[in-house]
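Here the complex is missing a single protein chain, while all its other protein chains stay put.
Let's look at subunit A:
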Amino acid sequence: MSGKAAGKVTGLQISPWNLILLLPLLMLVTPWFNFDKPRVLGLPFFYWYQFLFVFVGVVSVAVVYVMTKGKPVVTGKPDRLAAEELDEGEK
């Protein structure tokens, strides 16, 4: 179908910041935290460590969101568009 404005983003846009999304996957390495001690507020390490990872997950996604927001994601090519009109543009 035609009718799309010319010069728009297409294909795969890779930002190195996206790699931060892999960080929370470290949570899957169970031998690192499958212990009872030390306990915090009575919770064994196994449990509070994983609760902590909820925040790692939130921060990772938030960092990627903030760092890729409103930036031209195409590099190496002439950027004819205002940044906010591009893919990750705000507004």
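We adopt the following convention: a contact is a pair of C-beta atoms (placed from the backbone, for glycine too) under 8 Å apart; a residue touches a chain by one contact, two chains touch by 3 or more; residues count from 1.
Note that in this section contacts and distances are computed from a predicted model.
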Leaving aside the chains on screen, match the unshown one to its UniProt name from "Acyl-CoA/acyl-ACP dehydrogenase", "Solute:Na+ symporter, SSS family", "Lactate utilization protein" or "AzlD domain-containing protein". "Solute:Na+ symporter, SSS family"
Can you list, in ascending order, the subunit A residues touching the missing chain? 1, 3-5, 8-13, 18, 21-25, 27-28, 30-31, 34-36, 39, 41-44, 46-47, 50-51, 53-54, 56-58, 60-62, 64-65, 87-91
